[in-house]
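First up is the structure itself, then whatever we jot down about it.
The complex appears here minus one protein chain, its other protein chains still in place.
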Amino acid sequence: MEFGPIWRSLKRNKAGYILIATQIAVTMAIMINSVAIMQQRAQDMGRPSGMDEANIFTFSSTAFVPETDMQSLIEEDLDAVRRLPGVVDVNATNSFPLRQGGSASGFALEPGAGKDSISAAYYFVDEHGLAAFGANLVDGANFAPNEVIWAAEDSDEWPGTAIVSQAFAKALFPEETGSYVGKTMFFDESRPVQIVGVVERLQAPWKGWEDVENAMFVPLKRDAEYQRYVVRTEPGMRDTLMPQVEEMLSQSNKNRIIEDVRTMEDVRTLAYLGDSAMIKMLTFIVTLLLVITGLGIVGLASFNVSRRTRQIGIRRALGATKTQVVRYFQVENFLVSGLGIAAGAVLAVALNLVLVNSFSLRPLAWYVVPVAMLVMWSVGQLAVIGPARRASRVSPAIATRSG
Amino acid sequence: MLKMTKVSKIYRTDTVETHALREFSLEVREGEFVSVTGPSGSGKTTFLNIAGLLEELTSGTYELDGRDISSLSDTERSRVRNEKIGFIFQSFNLIPELNVFDNVDVPLRYRGFKADERKKRIQHSLELVGLASRMQHYPAQLSGGQQQRVAIARALAGEPRFLLADEPTGNLDTEMAKSVLDLLSEINAKGTTIIMVTHELALADRARRNIFVRDGHLADRPPEFRLAAVAGQR
Partner (left out) sequence: MFRYYLKLGVLSIRANPALSALMVAAIGIGIGACMTITTIHHVMSGNPIPHKSEELYFVQIDSWSPDEPYDEPNEPPEQSTYIDATGLYALGKDEFPHVISYKSGRVLEPKTEGELPFQVSSRATTHAFFRMFDVPFLHGAPWDAAADDALERVTVLSRPLAERVFGSDDPVGRSVVLNGETYRVVGVLADWDPLPKFYDLNNNPYEEPEQLYLPFTVAIAGEHGSWGNTNCWKPFDGGYEAFLGSECVWIQTWVELPTAADKARYEDMLEAYVEEQKALGRFPRPMNNRLSDVEEWMQIEEVVDEDVSVLLGLAVLFLVVCLLNTIGLLLAKVMRRGKDISLRRALGASKQSLFAQYITEAGLIGMAGGLLGILLTWLGLRGVENLFTGMDFVQRLVVMDWSMVALAVLLAVASALAAALYPTWRAANVTPASQLRIQ
């Protein structure tokens, strides 16, 4: 309808409108970038670890009496746990996905010093590892029992086989279209390691690591004093078995401490606590911001209505219907919001560039800006509706009142 | 053209009931120039508001251009105001943040005319009041007389069947008042019905018919009011 005169009239009263447009612009810049951050976090949090997380719990065992025979201690533990009804399988390892601590190394395609290598985390397991982690083997075969070696804590022994995550295999052999099984990589400059199996997924222990999808199982058991146990149960049995196992192992050998007994779900929650908190905080900030900006629009529109009471009466006298009066304020808001939104889109993209360059934020998805525009426009229209209705109730008889 | 029969208007607050018009009847024929005078609080403004469809009446009937308007909806009343009535107010009632062109444009917009039609009419009516050269000016940049002429142009642009003028010269000096009145006479001469509400008797006498309101009734103009009003003239 009457864009022209409304626009020209806006220009006569700049200050208030510039304020609200700026407010909308900054609100939009914050909103868009918050949403971008939230999206990224939610995406990260949604990545599966490659484990059967729902049915797994873990704990650590620390032996503290010197000269403890770790090998038999571990074997006894594994044996005892495995015999419990409801336990699918158990393994003692150095770490597991989402634990935020563990080991990784570079693996090269050729032997020798200074060769390009790709990093992957490694988990020491035996032939029960796949079942205990609940990893999904998509190619090749599990370790055979005789493939698994025992090594002292500081030993440099390293087995010649590995089961790798698909992502890691793909990173190592990007050209390969067939099977990765049988391919060889090199560890520690010169030790060949042959891929004997590929699992669909296996994350490294650090959720924020750039190579988080690169991980492997290594058929090795270390007689270290410090062990991480991974226990996988039948569905529904986890919560019953967890305290049972803790009690049993604490009693079975008093020369060690059982600690950090946690379900995998809790491990995940803890790993992503910062991210979920960030999402909640940003949601809160954005909601509050929209409310404040909405109230600002209500405030300014109310002020405009009371300032223009007479003008509204004149317009009514000159034949404006109530609907047309409401429409006037809506169009006015649409124009002011439009300015703010256009500036906001530019500001948002600029802020996003800063965040992408200086922080680990990924660039905006294409649809975030248009959706944010729609949201801002809706907030504006929603906020203006009350004052506009009030305006439409101004009596046209005001026009004949002098002074 | 305009026919009011036993129109009453009562304003009610919690404690007070004010009878602004009591069974007021009046008929104005096509092409007339009628003045309505009366002392303060006599009901002039109420009459104007009701005649101009700015307020609803409490009882009685009001026919405008052969149509009973007492039962119209708010939207229909807006439409009638827009199409049939041209308003001229004492304080001009130009919209300060719009320039002359946009001010005259206001009722035409609500009428739904196309852009070129509006432009033609605005041009034409501003020429009529001799302000075609001031289209880009804002009200604050014009003298009182010029502002009122813009208001008249605005009232005329929609080619209404009748003009309602409320103290059209109340805020103007004598000379400007005269030119505005001349303009109104001219417009009337071309066939537009005019009703002018004023407390200035000299002004009222410019009309072809004088109506006097007192206590919400039509009344004879009493001689003492004549004197008082003359004494109060500028």
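The chains carry the letters A and B, assigned in the order they are written, with residues numbered from 1 in each.
The rule is simple: a residue touches a chain if its C-beta (ideal position, glycine included) is under 8 Å from a C-beta of that chain, and two chains touch if they have at least 3 such contacts.
Just so it is clear, the structure is predicted and the values come from calculations on it, not from any experiment.
Screening A:Asn146, A:Thr177 or A:Ser360 for touch with the missing chain picks out A:Ser360. The omitted chain makes contact with just one of the residues A:Leu249, A:Leu300, A:Leu339 or A:Val394: A:Leu300. Only one of A:Ser34, A:Gln227, A:Thr263 or A:Ser392 touches the chain withheld from this view, namely A:Ser34. Residues of chain A in touch with the missing chain: 15-16, 19-20, 22-23, 26-27, 29-30, 33-34, 37, 62, 64-66, 113-114, 152, 154-157, 188-190, 226, 257, 259, 269-270, 273-274, 276-278, 280-282, 284-285, 288-289, 292-293, 295-296, 299-300, 302-303, 306-307, 310, 355, 359-361, 403.
Note that only the chains that are shown with their structure count from here on.
Chain A and chain B have CA centres that are 69 Å apart. By the touch rule above, chain B contacts chain A in their complex via residues 45, 48-49, 52-55, 74-75, 78-79, 81-83, 87, 89-91, 93, 95-99, 102, 105-107, 109-111, 138, 154, 158, 166-167, 170.
Across the complex, chain B is touched by residues 1-2, 4-5, 8-9, 12-13, 310-311, 314-324, 395-397, 399-403 of chain A.
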